[in-house]
Every structure is written in C-alpha cells, then in structure tokens.
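All protein chains of the complex are present and in place, except for one that has been dropped.
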C-alpha cells in the first residue's frame, strides 16, 4: 500500500466515524497500520472534521516518530502504537467519546453480556480497565493508557472482544482494518446503550446464559460459522 | 404473485426497516410468504443494507430449502418458517434488534399494557418468552426460537398481539404482509420506549384499567370498529 | 375564512406536527375552529401523513355532524369539540402520543413545575386527569375524555396552562389557532422530557420556588410583559 492509499483509507474511516455521529467537536480518532511498511496513519491532533483532508493524515512509525507529514499526530498516538505492538492480529484502532460507552467508563464498570447483540461481537464482558495509578500518570499518560488496555487481555485473544472501555475516560475499539475498527465503535455504542437501558430497567439483571453466548458467538466466529455469505 | 414480485415486496420492506432506523449494521430481516406458492422470500444473511438489491432476496420453501436463489438466506430463516407453519393468518415476519424492545428482552420482562398506545395494537402484555433450555440450544437453535415464540401463544390469537420479545435476544413482529410486520416493528419499538420511561419514572405503575384496554382495542379491531376509513 | 382556507390551515398544522417528529404512524391530530361559521376542521381518521391532502380535512359542526366532507373525521373529534364548547378563548386543539408526555400520562402523574422553561408556558402543574370511570367509558368514551380534561380546569383559566395529559392515554394541547396548539405540543414534549430527566436524576426535587414561577410567567404573559417584540 502506498503512503497516499494508507492516508486515504484512514481519512475515509475518520469521516465515517463523524458521519455516524460518534464524535462531538474534534473528539475521536482512527488509525490503520501497514505492517509491511511499519507505519501507522492517524488523524492529526485537534483538526475539525469539516476541515480534515486526506493529505492531513499523519504517518508515524511504531516508535511514534513522525514520517513524511506536516501536522502533529493525535495526542492519543502512543496508545494506538502500543496496541499495534502488543496485538499482532489488529490492523486498525478507533478511539471515541461516544455517549453511552463513555458513561460506562465514567461509572468505572465493565459491560456485562446481557444479550445476543453483545454475544455476536464480544465473547464475555466488555472490560473496563483499572483506574490509572499516580506512577503511571507521572510516567507517560498516553503510553500507559495502552498498558491499561493490554493488561485487560492477559490470556485473552484481543479479537474475541475487540472493544474496551478505559476507566474514567472512554472506549477504544480495533479490528483487522480501520473500517472494521470504526464498525466496532458503532456496535459498542449500541451495545452500551442497550446495556444501560437493561440495567436501569432491572438493576439485578444477570448475564446471558453461557450456552446462548457460546451459540451466538460461535455461529458467527467459530470454525463452523454459518452467519453471512461464504 | 411472481417470484420477482415477491422478492421486490420483501426488498422494499427490508429497506423500510433500514430507513426507520430500526437496524444497526446488518441486524434485522423481513420475510413474506406466498401461501399459494408455498414460498417464503427473506433477506440474505449478513448483506449490508446499502448493498442489498431486490434480486438478492432469497426464496425458501416451508422446509427451509433454498429455491431459485444464489445467496444464503438469513440465519434466522428457520424461526420465520416456524412462525408461518404455526400462525395461519400471518403473511409477513420482521426481526430486529431495535434498542428499547431489545432492552426489555435482555431484562427478560414482558411489557405491561401501560396505556392506550399499547392497547391500540396489542391486547394485553407483549410477552417475553422463556429463556431457552440447554436441550433446545443443542437441538436446533433457530427452529427452537420459533418454538419459544409459539409457546407464548397457546390459546391466544397471534394477531391479537402481533409482536413478541425473545428472552435474552430481541423482538419478532408479524402481520398480514411484510409491510404490516415492519409497521408493527416500528410501533413495538415506540411502545417499548414509552414503557421504559413509564417504569423508570414510577416503578410501581400498574397496567391500564381493563375497561380502557377493551375500549381502545375494540374501537380499532373489534367487529364494530370505528377507527380509520371504511 | 372560507372552508378551503380553514382546511388548508389545519392541513399545514397537521403536517407541521408530523415534521416535528411528534407522531408515529397515523397517531395524532390537529383541529381549528372558525367560530363565526361554527365549524371545526380536523384530520380524517387513520390517514397516513404522507398521503394526506388539504382537501381531505374534514369539517364538522359543534355537534360533531360532518359538513361538506367525504372522509370520516378523527375518532377523537368529540374530544376536540367538547374543548371548543367549554373553552371560549381557544381556536385550535392538538392531540399527540408524543413519547415523554405519554410516559407521564401512563405513570398517571401531573408534571410539576421544575423550572423556568415550564413556567414560561404553564403556570403551575401540567395536570394529569383522573382515570376514566367505568360509567364514563360505557357512556361515550371520546366525549368523556373531554369531560376529564375540562374537569381539571374548574376555576382555572385554560390559557394559563394550555396543555394537559389524559391519564393512561396521552396529551392534548390548545392555543388561539391550530399553529399555536402545535407549538404547545412541541413545547409540552420538551418540558415533559426535561421533567423526566429531573425526576430520575434526583427523585426528591421540589417544584420551582413560587416567586420565580410568578416572575417568568408574568414577564411573558402578564399585563406588563416585556418578552418578545411589542
């Protein structure tokens, strides 16, 4: 993929995030990695969506060094590159402050799997990270946000639940590409909204029965999946 | 009705579901039966609404065998055909994951008849099915989803409440045609939203007085109905 | 005003109700009276908004007799004419099942005056009627709905709070014209939504201090009003 193509793909994914009403003002950013080039394309910091152009997308390497770009990358860049370094299977990352997912983050609660809508995309809870320690904040806030996330996936395949909420902050999602990461951000917001309504409708709602979770997750993602076209 | 006309009607009903904002991503599907032909037309599995074409609609018989179609039918097809086999009066079925109806499904609660908006369309509670047993899940998940639904209508006319919520999952609605099934999906979502607000506003709200339920249901659906034009 | 002009005004007001997203399906209707002619123009029963034409608007007299019209009037016509017969100052009436106002109706609760947004339009509570008695339902349901409403205004100027919620049912609003009645329906829905949020945010919120209510209501509606242009 050429630099221009990579920037174009990331530009389109950022605009899709905007069109889906998941961002207010300049909040939110999408990136994609080209692992052959060792480069990540990401939204520039603090640029309004209606001013953003494909050529404004910033390229950085996995050590966060800017390559061939005029603007500063998103202030969350170190979180994105941390995820690319630790999750081999992912190709795109999205960060939003989408309303319902952020409310769960602020309440510092994981989202239980209450139904099949959730089970179709995430196997088990959507984890809420620990709150960051003073030492972490002092060290390198954005890098440590990545550490908070990867700590939630010790022994868990990141593609089994390609979405997480950072305590006191907001969600991150990922996928095989920037497009898929944005789709997961859209779906997380809807899952978070349904879970909010479920919890406030009946506070003691328990998680979905394990056998149904297994059935739904595996009919879409298992080796004998039969959802969608071949 | 020709195959082409049947596919066209089902295509239009699926697109209406999308336009009404009842579906996120590829969630949701609509079908219609031609009882003379013994054929059901249904959305293909996992195809995005903005890519869907009338000719992509899949025809299946009541034993779920694909007829004259290139794509796989919706993974929920067996639930649709189960309903057509058991509810003689229905001509269309809709499945969505609409937000408020799904929240009631996740909370595993029937929707009480709190007011005349509900009574105009459903006589009595909108039932929430039982949660599926392990034996059912192991047997045939989608067929058994249909069984869960028809079990709620033992001794009850399915047209008296053409909408149900499947515990832990999401709603199904039906009608004399695909169009009417979609209209009932739109109305169920609004009833579910009003009921959510009513319950959270005043937790101990009781159901609407029976005499008002009777009055409203019968002025629209009874033999002396006087709502609408002759 | 000619019959054609009256029908046109009521047609436009009904379409405005639709454009403001206060109606789902065919729910809701608007009327206007020409007191010189003794005629009320009202939406026909059960006609979809996207099919409605100005010439479909039905004229009835104050005894509910259809005049010069091909279609049946709204099934709620007797409620409208009851209000015109009892409230001399009003020229238009609107009925909706708007979401938040209907939730308060279903919870069978009056809306307390929690803030200045409410006080700017309604002086004191927005009343919820009593639930209808069996005798009333047996007598004449739609006429008695009018009785429920006028019973709330014994000793109270109907223009002081041009909006009411009918227990178990939904809101009615009125004004000097059909247009103003629609504007009050829009405003009631927003007041009802803010009051829902206030109540669920802090259950023991008390009503706005009386002196502020007086100040806001009178700066818009008192003899020394100074809101708006002269």
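To keep things simple, chains are lettered A, B and C as they appear, and every chain counts its residues starting from 1.
The rule is short, and it goes like this: a residue touches a chain if its C-beta (ideal position, glycine included) is under 8 Å from a C-beta of that chain, and two chains touch if they have at least 3 such contacts.
Small disclaimer: the values here were computed from a predicted structure and weren't measured.
Partner chains of the missing chain, restricted to those shown and counted over the full complex, are A, C.
For the chain left out of this panel, the touching residue among A:33, A:170 or A:194 is A:170. Residue A:104 is the one among A:104, A:121, A:172 or A:227 that touches the chain missing from this view.
Annotation: of C:117, C:150 or C:177, C:117 touches the absent chain (contact as defined above). Across the entire complex, the residue among C:70, C:89, C:130 or C:197 in touch with the chain not shown is C:197. Where chain A meets the chain that is not shown, the touching residues are 24-25, 27, 44-47, 71-72, 75, 97, 99-100, 102-109, 131-132, 134, 137, 141, 168-170, 196, 199-200. Within the complete assembly, residues 114-117, 183, 186-187, 190, 193-195, 197-198, 200-202, 205, 208-209, 211-212, 215, 219, 226-230 of chain C touch the chain that is not shown.
The rule is simple: only the chains that are shown with their structure count from here on.
Judged by the touch criterion defined above, the protein chains link up one after another in an open path, with no loop closing it. Distance from per-chain Cα centroids to the pooled protein Cα centroid is smallest for B.
With rounding to the nearest 5, the Cα superposition of chain B on chain C corresponds to a rotation angle of 90 degrees.
In this assembly, the C-alpha centroid of chain A lies 33 Å from the C-alpha centroid of chain B. Contacts with at least two other chains are made by residues 200 of chain B.
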